[in-house]
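For this depiction, one protein chain was excluded, whereas all remaining protein chains were kept in their positions.
Order as written gives the chain letters A, B and C; numbering starts at 1 within each chain.
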């Protein structure tokens, strides 16, 4: 991790804290432990989806199949489990594996055949959507099993279970990115696939693994989200497409790959969640809300950008390493 | 000196050294190299031809003017949106805000045109100007704040959508009847959309050969070199995103001729497809390579896939699967073709 | 004598929720049963959510010159020129559920001005004409959202003691409804009722999660909502119903018109009963039916939570199993 990357991440957190203070001015209740907890829980869902997305984006790709991987896992889980806890023992691992498999297919298409990631994952998303409808006949599903509901909304000693899960995943992601060969390879591929290839980086394996991870986390988030709403419903993955990408970008990663970190994505997920939580409290019209949303995003990420410091140096930007903009 | 013979050696001490003593590629491999240079365009062409062939085998009258008129009309909004997107992608950026701009454009048209043709015309130009201005603002923010285009245009997308929603909270408004006749009018048997397509291509063949056109491609290809050669960083962003906004506004205006109404949410439908059309047409998200012809083909591929799924008469749940699979197979085939072409040559 | 079946297309712009799935299933089922059996050659065209795709699809449909097109529209106005083109080609056009404003098209829908009014009235009476309420704004930009929101507000205005303290966007999905209410709860220490446009059960879940007392809730007639209302101690609910068999009604209307029967109205309203934990007659609309929510009659623990109520119209028998597709 270099200094620049650290700073982008630090500033993402700064943006998040500013936003949090701002919300507490609007409504003091936002700083109550209950609400902070529920904000964190909601952020966890985005954060978990965005985990895989972070890996894919750092590697220079993008995963647009997230919505229906998520939704498929949710629908299939409730369908197969039929509100029972016991079958989860095989259903959950199976669906996680299935999600990973879809991700792997994405990765193979991108890495072996050179299909542009946007098209590959978009097509897989559509096919999954259709596939689930064909398989289930569009039948609505049963209630989420109690065990899953416990994972999503339950608490251990007052601490939400899903947050514990998120923290564990975040730690793993951080280790993967910062401490393993896989992480190094991923940054290298995202920076320059050619140089990575010339350096003997296993580009195929690394790329496929990143997409696989994304499929895995999307499926996991789908099941957890089912626990949160107590049931699966069609369309539950849709909001997670742009939020997962936006969380990564707000967290300081370049959408073209090679930079960023999951630690930043966490801040991104929190920023987005705090913001969506804040908006209803403003009592504005839908239109005004969208405007506020846009402005706040812009201001928050500007904070996180190098803009402020660059105001003080008047050298042209190509004299220094390239910032996140392209 | 004839253009057809660019390899004429130059006399002088230098002439002896470089290439001409080196092994010359055979005529066939030179031909192959020329093909490869255009592979990212040829392959989508072949893909479109294959889809059209399949389509024609399932429906009568595919190779008629009527079909051309219909499909062009169906593809035109996407095409206009994708034209702006193409310019931005060539520069190595991306523009999500066209979603907001298209919504805003339709909403303004549906609420401000009234019935007076002069007023409608003035507002039409006004909307295009707003599009260009908003785009230019995007370009400025991207340069000055040094932010990723993805984030800046994500934010302005939201802001523009919000503005549209304040002006017209839900679908509605109306347009002069003359305006909605635009799409169905034809001239010399060709509908206005076909003429528009021709105009667009003429524009492109002009634009890509202007200094600006070259500078945009160059900046996408290698930013540092372009700037070292005198391209202005802020200038290039203002013009590319400005053009993108302008074309989004045009897309909005065309869309209203089809829908006869405004909609504060309709624009988002064109964001991903505009990128997809360009990418299918061979444009790299990393900038520098490709052009509008590819995008036109990409947009038609997307439209024809829709028609194809219709005439295949697959049962309703299978429709998205089939369209996804057609898209995937087509793109996969072209990726493999391009990859193997590249391998056999480099 | 045997008549050739009518060729009827059903154009649907969205498959991503349980209601639409049930609507489609009912259309498929009802053409196999008397009185429509053998009368209709039904073809369903689903398109992705974009208006453009529906326009293109309708143009394809028009070229095959069917007898009638039934359309669940993506926009009340944007399809008008295309619909007029179909009418001009001599095709019967019936828009249903989400209807178009084009004059030549028949319209079959629920009464979106009556439904919210009755709900708001029930809620207002329940809280004694005074208190703080949250209102769901639905999906930003969606026409029905506007109608429901203003329907709520118009009635609430008649009660000077009632104050709308917060708005949220429920997006007709459980997750967003629950998240929106949760945010508002954090901002507002007191709330006396919640009017949702979606399920209502998401709001109840948010109240429970925040450890708040249950308050009267308005929601939609889904099995999940009625179950939660029936099974939660102290829940007070008023659920409107928007029958998923609107497709069947539209089909029947099409066949009747094609048979030469004069339609009384071009704009047909379909009325389902209200479901409530405490049915009270409405003063504003004395004719509306109110059913008490009871397990077994309108809350089915064994059936899918996403099942939309009521299940069957009176002129044909559709079983819950057929509606749920299981």
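One rule holds in what follows: contacts are C-beta pairs under 8 Å (C-beta built on N, C-alpha and C of every residue); 3 or more make two chains touch, one makes a residue touch a chain.
Operating definition for what follows: contacts and distances are computed from a predicted model.
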| item | value |
| --- | --- |
| Chain not present in the shown complex, as UniProt names it (candidates "ABC-type Mn2+/Zn2+ transport system, ATPase component", "Cytochrome c oxidase subunit 1", "Sugar ABC transporter ATP-binding protein" or "Monovalent cation/H+ antiporter subunit D") | "Sugar ABC transporter ATP-binding protein" |
| Visible contact partners (per top-of-document touch definition) of the missing chain | A, B |
| Option from B:58, B:198 or B:228 whose C-beta touches the chain left out | B:228 |
| Residue among B:218, B:285, B:299 or B:322 touching the omitted chain | B:218 |
| Candidates A:21, A:168 or A:181 - the one touching the absent chain | A:181 |
| Absent chain, residues of chain B that touch it | 1, 3, 6-23, 25-26, 29, 33, 37, 206, 209-211, 214-215, 217-218, 220-222, 224-232, 288-289, 343-346 |
| Touching residues on chain A - with respect to the absent chain | 2-3, 175, 179-181, 184-185, 187-188, 191-192, 194-202, 258-259, 314-316, 318-322 |
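Here is the rule we go by: only the chains that are shown with their structure count from here on.
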| item | value |
| --- | --- |
| Per-chain Cα centre nearest the global Cα centre, belonging to chain | A |
| Separation of chain A from chain B, taking each centre as the mean of its C-alpha atoms, in whole Å | 29 |
| Geometric centre distance via CA averages, chain C-chain B, whole Å | 38 |
| Where chain A touches two or more other chains at once, by residue number | 126, 129, 133, 137-138, 286-287, 289-290 |
| Chain B: positions in contact with at least two other chains | 165, 169, 264, 317, 319-320 |
| Contact footprint of chain A on chain C as seen in their complex | 15-18, 21-22, 24-25, 48, 137, 140-141, 165-169, 171, 173-176, 178-180, 182-189, 201-202, 205, 209-211, 224, 304-307, 324-326 |
| Of all residues in chain B, those that touch chain C in their complex | 70, 74, 77-78, 165, 169-174, 180, 183, 255, 258-266, 269-270, 273, 303, 306-307, 310-311, 313, 315-317, 319-320 |
| In the complex with chain A, residue positions of chain B that touch it | 92-94, 141-152, 154-167, 169, 223-224, 227-228, 233, 264, 272, 275-276, 279-280, 285-287, 317-325, 327-328, 331-332, 335-336, 338-339 |
